[in-house]
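The other protein chains are all here in position, but one chain of the complex has been omitted.
Chain lettering (A and B) follows the sequence in which the chains are written, and residue indices restart at 1 in each chain.
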Amino acid sequence: MEATAKIKRTPARGLRKLLRDALAVGQLRVGVAFLILLILVAVFAPLIATHDPFALDNDMLLPPSAEHWLGTDGLGRDVFSMVVHGARTSLVIGVVAAVIAGIIGTLLGGIAGFYRGGLDRFLTETNNMFLMIPTFFLVLLIVAFFGSSIVNVILVLGLTGWVGNALLMRSQAVSLRERTFVKSAIAVGESRARILLKHIIPNGIYPIIANTTMNISAAILMESSLSFLGLGDPNIVSWGQIISHGRSYLTSGWWISASAGLAIVITVFTFYLIGDGLNRLFNPKLQTTR
Amino acid sequence: MTARPDKVLEAEGLVKTYQARGKSAVRAVDGVGFTLRRGEVLGVIGESGCGKSTLGRMLVRLEEPDEGEIRYNGKTYREAYRRDPLAFRRLVQIVFQNPFDTFDPRYSIEQILTGVLKLHRIGRNHDERLALVAERLEQAGLAPADQYLTRYPHELSGGQLQRISILRAMLLNPQFLVADEPTSMLDASIQADIMNMLAEQCRERNTAMVFISHDIAAVRYIADKIAVMYLGRIVEYGEADEVLHHPRHPYTRALIAGSLKLGRQADAKPLKLEGEPLSAGAAAGCAFYPRCFRRRDDCRERRPEPVDLGGRRVSCFYPLEDEASDPPGTAPRAAATRESPSGTA
Partner (left out) sequence: MPILEVRNVNVTFSTAGANPKRVAAVRGVSLMVDEQDSVGIVGESGSGKSTLALAILRMLPRRTAQVEGEIRFDGIDLLALPEERMAAEIRWKRLSVVFQKSMNSLSPVHKIGAQMGDIYRIHEPTVSRADVKRRMIELLEMVNLPARVYNQYPHELSGGMMQRVSIAMSLMHHPRLLIMDEATTALDVITQGQILDEIMELERTLRTTRIMITHDMSVVAYSCKKVAVMYAGCLVEFGDVRTVLADPQHPYTRGLLATIPSLTGEKKLVRGIPGSIPDLGQPIRGCVFAPRCAHARDICREQAPPAVDPSAGRTAACHFAGAGGGEHDR
């Protein structure tokens, strides 16, 4: 019974208990607090930012001051406003890409693990293929080939990041299909597709949720790396871009790269905390306080 | 209503083989056949590893037989139900051994039970289905129904869950029910109620049942006929009380003698069986040969086919005499002598 989580997804009554248990986990408390902060910053970016992030100015390379909280970069742009707007980019790309990877991975892994046979073999071989290819270079190739719009970046990250989720879901499905309630559903007449969607995936999805939050971090880092290399979408503000730009000014304008870099660290750490907290929540054995 | 055929189920020559990695193939079910009539209860007894659970799963098509044929109301699955698998599920149902795992923990009892009705398009809307489900629950003693409908499986006891499992199976009014060790995971004080409920539900709807168990007394309580399985084969088959009180197959005899139940005299000793059981399907001759206290050389060479002895089917070359009057353990031919430890495996 260890493969499935101890938390039951029950409406109302169960939800309250879930929230209570969730808040008991230290990592989740901190992580969710930061996440809320991040979301607020991303959502209200235009209101929070002090200047237009794209506005060029003559006041270049100004250190942090009362007017420019994080100083300006080599083209006179306000660093604080850029970082704030960059939050939007990162969150959107990170979350959407991770969710795409999560959905694809869950479906493919679930099908492979539940139906077995040819599909399972195909998936395993595909998995192995992906595991052999350095994902980052694959992403580079595709972006270089197809262009670097934000949509492309999201798609590429989503389409290459599903492998881990698929493996997780597959192993869940393989053990869940032997459970009595699955045989029971077959005996009652539920079709296999219905069993997959109603029983296997909902019961097996917990590790994937935790994994997906970690994937958000990974996607954000990936995007930052792409932007750093100049392969990101030039029309949007991105932390990687800022760092890339700031690379030339590391001694004269350290606050440029440092600000964006710190933002990335905080964000990645936030999602890591949430992922770890979720793991602890869903797998009580990991809770070391007992 | 058109008259339904009398023979609900006919199984013939069923074989199921499992291939364990690195080991040889194991014939979990090795040529099983029997007939079940409407409303009849067949008890299948045997120890663990005899293939009875595999047989049960084959009868409801949770597993496909490798060889052999099963006819439901005269027709095989392929002939009659391939195009309407849901109709098959309304015909044949199963109650599992583990009530704690029979239901998906994420759904409430209400969702689970009305979901079955909805799937089979019984009832015009949710309210009708809910009413039907509530009625069945209360009839079965789970009242008030609300208490159970709103609960989730982990909030109920094993006995309650098993009752609900039986109810769910009977919601579809099946003609045939397989009960796979339905009481082995329940406490003694609950087992009786579950058996009574099964018997009652089947009687009311004239549902035939195959009751699988390793508990001979439970099977005697509930079954009309008994099939004794050993290593994948049915070694004896007949009327329940007849088989239990006048066993003709040596294994049946040993099984009954070994089943220590209250009411037996303290000095009636269980039959000593020397030797260890073979793995299923490995024997060329009789599967029981290594442990049989009546064995002769030719038992090892040919496999005994079922022989009809006046309504009783026994797979043995040298079946026991009809010891109607001799209490077990004292009949000279069948008395076991305590041999020196051998270990002939």
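Everything below uses one rule, namely that contacts are C-beta pairs under 8 Å (C-beta built on N, C-alpha and C of every residue); 3 or more make two chains touch, one makes a residue touch a chain.
Nothing here was measured: the structure is a model prediction, and the numbers come from that model.
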{"item": "Of B:191, B:207 or B:315, the residue in touch with the unshown chain", "value": "B:191"}
{"item": "Selected residue (touches chain absent from view) among B:256, B:292 or B:316", "value": "B:256"}
{"item": "Selected from B:157, B:173 or B:206 as touching the chain missing from the view", "value": "B:157"}
{"item": "Which residue of B:154, B:203 or B:245 touches the chain not shown here", "value": "B:245"}
{"item": "Interface with the undisplayed chain - residues on subunit B", "value": "47-49, 157, 159, 187-196, 214, 216-218, 220-221, 244-245, 254-264, 266, 269-273, 276-277, 341-343, 345"}
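One rule holds in what follows: only the chains that are shown with their structure count from here on.
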{"item": "For subunit A paired with subunit B, centre-to-centre distance based on mean C-alpha positions, whole Å", "value": "51"}
{"item": "Touching residues (chain side subunit B, partner subunit A) in the complex", "value": "57, 60, 62, 85-86, 88-90, 93-94, 96-98, 101-106, 108, 116, 119-120, 152, 154, 165, 168, 172"}
{"item": "List of subunit A residues in touch with subunit B within their complex", "value": "1, 4, 8-10, 14, 179-181, 183-190, 198-199, 202-203"}
